[in-house]
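This is the structure, below, for whatever I ask next.
With one protein chain held back, the other chains of the complex are shown just where they sit.
Take a look at chain A:
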Amino acid sequence: MATAKSRKKSNTSKEDLLHHYREMLLIRRFEEKAGQLYGMGLIGGFCHLYIGQEAVVVGLEAAAEEGDKRVTSYRDHGHMLAAGMDPKGVMAELTGREGGYSKGKGGSMHMFSVEKHFYGGHGIVAAQVPIGTGLAFADKYNENGRVTFTYFGDGAVNQGQVYEAFNMASLWDLPVIYVIENNQYAMGTSVSRSSSTPEFFTRGEALGIPGEAVDGMDVLAVKEAGERAVAHARAGKGPYILEMKTYRYRGHSMSDPAKYRTREEVQKVRETQDAIEHVRELLLQGKHADEDELKAIDKEIKAVVNEAAEFARESPEPALDELWTDIYA
């Protein structure tokens, strides 16, 4: 199946376009701020930024309904923001503070929100794939009509447990949407150097799972594909695979040697395929907004992010007693 393209004139409503713009911009500014705080030593450990991939999660959230679940890997900040989690709580978790979603005990890779149906934040590559499949098992068991978005990367697709999960999901018609975020590099190993068959949307074929490749830099294409996948899963037809062709602008984590790809390659994607620029153009060309209105949105988002950063710096470190809590129910 060819990559879906919708870089044509959009008939998407102004409200939707502005919503996508705002959401993607929030993720980008948030991540830039996180990178900055990392550089200042306020965020420690591993920190994986989502910059460049914003359209994937924003487009799919636009296809989701209240109560649908999501689970992802350690590159999870964008997913949490798009799921509606509070930027303050996310940023404060990054700084390891009491006000963080996990009270400072999880960090960048381990955050959860029962309220927003966000089931992590998983630090082990591909571990979230059976977990998301199990969430879908629970939904089917409860016959509640919900679906689970299970995100993983082009690195995770070569883990064995992915196929164990695919098999059971297909065998039992579980309402799960497997979203492969193919940003083309598993840490520093490109798809061509890691995968015998690079067309990941076909990886479920042998198990009877339909899939399609999607331009993951185009939020409208993502949303459309997401709607097809959701309809399939919600109708009881079982799992569906969406391979999102996307790109990460930053390194794998904050400590990335940047030796495995050229600066020109990154620059080219930024200049020609950027997801936020795309929606910005659609807004301007469609006369849905002018430069001043967009500037006002930029300013508003910047304020939200600054407020989150401020909160994350001000929130106290967890009390030492917290070391011993939340181990047992």
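Operating definition for what follows: contacts are C-beta pairs under 8 Å (C-beta built on N, C-alpha and C of every residue); 3 or more make two chains touch, one makes a residue touch a chain; residues count from 1.
The definition used in the following text is that contacts and distances are computed from a predicted model.
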item: Omitted chain, identified by the protein name its UniProt record gives, among "Pyruvate dehydrogenase E1 component subunit beta", "Sulfite reductase", "Lysophospholipase" or "ABC transporter ATP-binding protein"; value: "Pyruvate dehydrogenase E1 component subunit beta"
item: Residue touching the undisplayed chain, where the options are A:Gly52, A:Gly78 or A:Gly106; value: A:Gly106
item: Omitted-chain contact residue, chosen from A:Ala127, A:Met187 or A:Val266; value: A:Ala127
item: Missing-chain contacts mapped onto chain A; value: 69, 71, 100-106, 110-114, 119-124, 127, 129-139, 141-142, 160-161, 164-165, 167-168, 171, 325-329
